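To keep things clear, I will list the structure first and then write my remarks on it.
Here the complex is missing one protein chain, while the rest keep their positions.
A and B are the chain letters, set down in written order, and residue numbers restart from 1 in every chain.
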Amino acid sequence: MVRDDYEVVIGLEVHCELSTKTKIFCSCSTEFGGEPNTHCCPVCMAMPGTLPVLNEKVVEYAVKAGLATNCSIEKNSKNDRKNYFYPDSPKAYQISQFDKPLCYDGHVTIETENGEKEIRIERIHIEEDAGKLNHDEYGRGSFVDLNRAGVPLIEVVSKPDMRSSAEVEAYMRKLKSIFEYIEISDCKMEQGSLRADVNVSVRKKGAKEFGTRTEMKNMNSFRSIVRAIDYEAQRQIEEIENGNEIMQETLRWDDISGRTFSMRDKEDAQDYRYFPEPDLVAIKLSDEYIENIRKSLPELPESRKKRYIENYGLTEKAANFAVSSKYYSNLFEEATKICNNPKTVGNMIMSDIARILNEREEEPDSLKFTGKELGELVSLIDKGTISSAIAKKVLEELFNEVKMPSKIIEEKGWVQISDEGAIKEVVMKILENNAQSVADYKAGKDKALGFLVGQAMKETKGKANPQLLNKLFLEELKK
Amino acid sequence: MAISKEEIIHIAKLADLNLSEAEIEKYTKDMQEIIEFANTINNVNTEGMGETIGTNEKVNVLRKDEVVEFGNRDGLLQNAPSQDEGMFRIPKVLN
Partner (left out) sequence: MELYEYTVHELIEKLEKGEITSETLTKSYFDRIKEKDNKVKAYVSTLEESAMKKAKEIDEKRKEGKPVSKFAGIPIGIKDNMCIEGTKTTCSSKMLENFVSPYNATVIEKLNKEDLVYLGKLNMDEFAMGGSTEHSAFFKTHNPWDLERVPGGSSGGSAAAVSAEMAPWTLGSDTGGSIRQPASLCGVVGLKPTYGLVSRYGLVAFASSLDQIGPITKDVTDSALLLNLIAGHDEKDSTSMDMEKKDYTLSLVNDVKGMKIGLPKEYIGEGINEEVKQAILNVAKKYEELGATVEECSLDVGKYATAVYYIIACAEASSNLGRFDGIRYGYRTEKYDNLKDIYRNSRSEGFGPEVKRRIILGTYVLSSGYYDAYYKKAQKVRTVIKNAYDELFKKYDLLLTPTSPTTAFKIGEKTSNPLEMYLADICTVPVNIGGLPGMSIPCALDSKGLPIGFQLIGKAFDEETIFRAAYTYEQNSNFKENKPTFKGGDN
């Protein structure tokens, strides 16, 4: 897409809403949705005289995020005020962190076309989310709902280490997967609990200096992020090729037109006048506190992948896929425990489950069935109760309604036919109706056998035991 | 280093204040005096001195993550100059 002689440079500020029960500075619920301004109190509505008190889980979750992304943890941290006027920010300042973020100097590893690549993380800090502005179509104005104001966020700032939209997607998927593993966020992008500010610049390959960057804020789907980066890189290259300069500015990505637009209403250069938040006290973390959190972390994808290859004999590809999401990985482990057939489980996740999710345009977190169902399904194949063709149909059913597979096949009458007499009848019928194929086989064309088996499967609606079918065909054809 | 009128205009913008011409004149003059006075702190040697951030030495004041509903939305909305459907109403803004 991008011209060969140019290189795209991308850095990300990923905002992730933490799944604490309460807001960062008051005891209101963080629950998504709800009637406007009902998850609010004098504190998050910035009534005069109110004061913030920091939620202990926010610190814990941020430290977890830092440790899981190989960050150093700041033992002498503090909060700062970032001052700006906007109706979604009721205090006219956001409590954030300026020069002492809780976590710094980390990295994550992503898979790229050219193998593994490390993306460096500059810092992770805690801050509060803003409220929401609703707009109506009748020109009556905009409406401020502060339910989301004060929901805790971590902001993960990467170094400008990414060089393509694919790398950006891989990086974001990686962060998402890690945060899901350590259970600090539900990472629901469609609800805005994971979103990114994307900084894009381009430069001639080999250039030492970075080009001027533009920023696209609050991007909350992988697809939009990829499209926006590809568009913006192309636009910048064209500007440069036409002899124009890139302006450092904030752009708005419009998903419908597939273009970026300048946000002219933010023309004034921002001066956030950061200063230490005098209503809060310093955050001092002991080695013991940090080590306890480190010990409490669940097994992370890197280690799981190693184990899947070494203990379960998965291929690198299947293992990578199985750990790409906590939901896959947990499904894999639970199902394997039940059926003791990691290879089939791994393959089923990588090919069938991923395909169905893709068709439904859903993410792994929306999976409703568990390893209990999947494990039984694979056992049923192994026992010869159903064929793998039927298994795929059962899987489709599981996406619609969670039931035990044994129950589904019973209800649908999908039990495999393993009665030799019944299958023989079918075999005889197919042989009779396909004289040409029989002749082909006898003339040495082995492929013809596949055709005949396929016909028999069709006849039995996939329920015939494939091994038995093969055996009986071969017996008859040899006669 | 005297403060200029332009600086006062810029600062007022940052603070979201509209100043009249007379106010700009007056505040420019006041600020010049006050800032000159404030500059006296440069006479204090603060080498190696930390900043006082908290007035007392408290650290790690943290709250348990337990929900307490305030439950009085009407009370929170009662002072709104303009409201509709439980929300604060403002002139239309672009996202």
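Rule of thumb we're sticking to: contacts are C-beta pairs under 8 Å (C-beta built on N, C-alpha and C of every residue); 3 or more make two chains touch, one makes a residue touch a chain.
Quick caveat: nothing in here was measured; it's all calculated off a predicted structure.
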Which one touches the absent chain: A:19, A:83 or A:416? A:83
Touch list for chain A against the chain that is not drawn: 42, 45-54, 81, 83, 85, 87, 90-93, 144, 271, 273-275, 278-281
State which residues belonging to chain B touch the missing partner chain. 3, 7-8, 11-12, 14-19, 23, 27, 30-31, 33-35, 37-44, 46, 49-56, 58, 61, 63, 72, 75-76, 78-82, 88, 90-91, 93
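Heads up, the rule we're going with is that only the chains that are shown with their structure count from here on.
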Between chain A and chain B, what is the gap in Å from one C-alpha centre to the other? 39
How about chain B: which of its residues touch chain A in the complex? 13-14, 16, 51, 53-55, 58-70, 73, 76-77, 84-95
Complex interface listing, chain A residues touching chain B: 20-22, 27-29, 35-38, 40-42, 45, 47, 53-57, 59, 78, 85, 87, 133-135, 139-145, 252, 263, 265, 268, 271, 273, 276, 278, 280-284
